[in-house]
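A single protein chain has been omitted from the complex, and every remaining protein chain is retained in its original position.
This part shows chain A:
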Amino acid sequence: MTRDPRAPRSLPPGLSRLLLASPLLLAACEGRQSVLVDGGADARILNDLFVVMLIGAVVLWFGMNGLFYWATRRSPAPHSQKLANWLVILGGIAFPTVTLGALLVYGLTIMPDLRATGDGPVIRVTGEQWWWRVEYERDDGSTVTTANEIRLPAGVRSTFLLDSKKVIHSFWVPSLGGKMDMFPGRVNEMTLGPERPGIYRGQCAEFCGESHAWMAFEAEVMEPDAFAAWLDAEAADAAAPQGEAARRGAALFLAQGCGACHAVRGTPAVGRVGPISPMSLAPFARRRAAGHLYGGFRQVGRQPRRVEARRRDARL
């Protein structure tokens, strides 16, 4: 049985599927949660490291497969003992020693930049189940507490003091730098120096329970002036609810006992168990990571559907 020579030659199904999928994979690289789209020097350094490793791996892959091809197809006869010895000594000892040594030196030289001391704000981030408590230390010694949203001034290195309440989490904003684990009872320090204002996304990078995937946050890099103004506003009492729906929402919030866990600055709601909303009730709904709220409620046995229904009726 011969093949019709006129029949178009089609790609094997596996390969065509891979080719179809690759633009999708590449599209993911453009997101605001990507190491490859950097918002500062830290991510750029890590990006360079990645590219160096990738190119090295590709070269090695072709080198090894080339040798394999040569040894099995081009020159399959047994080689002399001398050649085999030198292959082991050069390829098995000298080459890896020099390559790993060079990579080690390269890795060591970039470490001081990544671990430079901060000259910007000090921000204490605590991993809760399953949200992020964020406390900004102000110059006058007071702190401003928010949740699930971290704002940073561009052009300076902010210091993060990372802690955790109960289980291990990991703090990671891929576009701004590397990640660091958060352990209960131990404060880990890391610094990030974002340069490009914008909204990036952070994600807990250590599985920490059922709502781990919900444990994301927004990292907004702002011009230093805008950051200072925002922090001042955030320190003030919550703005009074505006409009009928918002007033109803505020009344419901207080009447339903939400304040036992959540705090709204300047109101009787002073709980510290759940995420805090310092400005007004509005950020609960406005917050870009609002989905996280339901994850948290589900964990403490609340009914997300009831919350949803209420949110429809009254603007929380």
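Keep in mind that, in the parts below, a contact is a pair of C-beta atoms (placed from the backbone, for glycine too) under 8 Å apart; a residue touches a chain by one contact, two chains touch by 3 or more; residues count from 1.
By definition in this document, contacts and distances are computed from a predicted model.
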{"item": "Identity of the absent chain, which is to be given by its UniProt protein name, from \"FAD-dependent oxidoreductase\", \"Xanthine dehydrogenase YagS FAD-binding subunit\", \"Transmembrane protein\" or \"Cu-processing system permease protein\"", "value": "\"Transmembrane protein\""}
{"item": "Absent-chain contact - pick from A:L60, A:L90 or A:M111", "value": "A:M111"}
{"item": "Per the touch definition above, residue among A:N65, A:N85, A:Q242 or A:Q256 touching the missing chain", "value": "A:N85"}
{"item": "Where the unshown chain meets chain A, residue by residue", "value": "81, 85, 93, 97, 100-101, 104-105, 108-109, 111-112, 115-117"}
